[in-house]
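Note that one protein chain is taken out, while the other chains of the complex remain in position.
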Amino acid sequence: MTVMPSIGWKEGDCFVGDFKRLIKRMGMGRRYVLLLLLRAPFDGARAWMLAALMKSVFRCLEAGEAEGLPEICVSYGILCALLFCYNGTVWSLYAAFAARAEAALRGRLLERILKLGCRQVEARARGEWMTRLGSDARAAFEMMNGPLNIPHAVVAILNTTLSSALLLGGSPLLAGVAWLWILPHLVLHERMVLRAIPGLKEESQRAMAQCTSAIGPLIEEADAIRIYDAGGLLLEDCARHSRSLMAANLGMHRRGALGGMLTRIFGIGGYFSMLLSGALLMEKGCMSFSDVVYCFQVRGSMLAGLFMLIASQGNLRANGVCVKRVNEVLDE
Amino acid sequence: MGQDKMGCSLVEKDTAEQDRTERYEARLEDVAFSYGGKQVLQNLSLMVRPGEHIGIVGDSGCGKSTLLKLLAGLYEPDSGSVEVMGQRTPGDIWKQVALVMQQNALFPLSIRDNITCGHHVPEAALWEACRGASLADWIKSLPQGLDTHVGQRGSQVSGGQAQRIQIARALCKDAPVILLDEPVSALDRDTGLSVLAALGRLTAGRTVIHVTHHPEALDDGYAIYRLEGGRLLRG
Partner (left out) sequence: MGVLKKLIGLHRILFCAAALLTVAASAANLWWNSFLADVLDMLGAPGRPGMSALLPGILAGGTAILLALAAGDYLSFYAASYTCELSAHEMRMGYARYYLRGDSRMLAGCSAGEEQSAMQNELKDISAYLNESLFSIMKQFVAFAATAVFLAVKSPRLALLSTLPAVPLMLYCFVSGRTIKAYAERCMEYQKKINGLADVLLSMFPVIQVYDAQWLVMGLVEERLSEWGRASVRKERIAARLMSLSGLLSFLPLLCLLGFGGRMVIAGEISTGTFYLFVNLSGNVSGFLQNMPGVYAGFRQFGASMGRLERKLVFEEGRGGEGRNGARRNGAGLSREGRNGVGRDGVERSGAGRNRAGRNRAGRME
């Protein structure tokens, strides 16, 4: 993938490095990679199938062959059934593996905590421990099996690669136009959205832990609060932490909104440019409408793959922060 | 001071209402209290005169802390009445009492916030309370002084300092009735003695109800009662 360096996964990236470390220490590396690879070709194959279906249908329309349509629909229907059968089998194996891994991770975390000293345990607030044992461990599972995380990222890479090749084969000019919009989009998305996510997520997790801890004194020190009329003070403390959490989350949403806007501008801009370029090619007789539709469809799959990859990267970075925290506990 | 079973400073039942509020700063009348189906206190009456120091001793789990919480208006009795400084509603009783507890009852905030509890207290009064609780020198030695954070459940301060902060909080409130719930039982002997000295400054001239299972923590000025089987007996 030529574009990957701009949004790339480097060994040093916390979400790859930390997850790799975690999988290694759980002793599940090989099986995980095998299942991941088995899942990977699904989207690419589906993309090719859809594009070919659309092309065949529009070719029928151009030729005015109404009788060919049912045959096309039935054949692709059968192909689709076989593909989903394969996917269902592999996915169920993968999901079961991920669930087992999560159970093992939680066990390992609890075991590790039991081996720590009192001083180490008390160095962190209870809310912090609960977060690490609960939502952080969950994030590791999400990374392994959640939507728009590692499996989707791998599937998306393969899909994007295959779709790029199909688009290039369909029309090099339209492929060039498509990439002319895709590349700046990726660069801007990386700089304006993705880079900020890990910091904001970490801030959000920290604020969440503090916010949870701030509730404790309202229960534990209830008597002192009533006698000394300290409700306002404690409520203000809760509000401060809650506002920090809100601010950290809003920072992420702001980036998300920005990402959505960029996707709209570059996605529709690219589509529009391709449509006009396709119209010019059709005018010159270099392409038929069914070929243009095929290119649209393949570009759609390529973009879907890329957006999936981008969205997965955001989630992976966010969850990577949690996995890092899980590793911290296991390292203690 | 008649009937032992009825506790201290007993008064005839038909005493006029006006007389009651003037003569007694705290009174429990025929109080019964159960907790999770278990009868903790029954028909308990206690009347405390202004400036009186009452010590209540008893085994662990006999209901001493519950009695104190009833007096503080934190619990409402199943039957009977609780009155402190003529006030009967919990919110009003809270304004009349200060409480120093056994456990580390500190908020995870700064020393200042723990003492003032978020209320406006002039700096001079705040330091006076700190001196009264023997905290001033220690606070001055801290880089952030009064703004030093005490940590979750007071983890950044020692047990003795935590108790002194509680005493400073009580001094700052300057309430007429002081309730002490085993304030030194979790401390070692030396720390306990120095905290007791600070407590002496807090309780001087005020009405005090001190519950403990260590009678030695109570000096001669205390009238001692024993809580047994949900009833108060003259100790």
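Letters A and B name the chains as they come in the text, with residue numbers starting at 1 for each one.
As a working rule, a contact is a pair of C-beta atoms (placed from the backbone, for glycine too) under 8 Å apart; a residue touches a chain by one contact, two chains touch by 3 or more.
The model shown is predicted, which means the values in this text are computed figures rather than measured ones.
Asker: Out of B:Lys95, B:Arg131, B:His149 or B:Arg201, which touches the unshown chain?
Answerer: Touches the omitted chain: B:Lys95.
Asker: In the complete complex, which positions of chain B touch the hidden chain?
Answerer: The missing chain touches chain B at positions 35-36, 69, 74-75, 85-87, 89, 91-92, 95-96, 116, 118-122, 125, 172-176.
Asker: On chain A, where is the contact patch with the chain that was removed from view?
Answerer: Listed in rising order, the touching residues are 53-54, 57, 60-61, 64-66, 69-70, 72-73, 76-77, 80-81, 84-85, 87-88, 91-92, 94-96, 98-100, 102-104, 106-107, 110-111, 113-115, 117-118, 121-122, 126-127, 129-131, 133-135, 145, 208, 211-216, 218-220, 222-223, 225-226, 229, 231-236, 238-239, 242-243, 245-246, 249-250, 253-254, 256-258, 260-261, 264-265, 268-269, 272, 275-276, 279-280, 282-283, 289, 293.
In the analysis below, only the chains that are shown with their structure count from here on.
Asker: In angstrom, rounded to a whole number, how far apart do the mean CA points of chain A and chain B lie?
Answerer: 57
Asker: Within their complex, state which residues of chain A touch chain B.
Answerer: Contacts found on chain A: 122, 125-126, 213-214, 216-217, 220-224, 226-230, 232-234, 236-237.
Asker: Show which residues of chain B lie in contact with chain A when the two form their complex.
Answerer: That would be residues 69, 72-74, 90, 94-95, 97-99, 101, 105-109, 113, 117-119, 152-153, 155, 166, 169, 173 of chain B.
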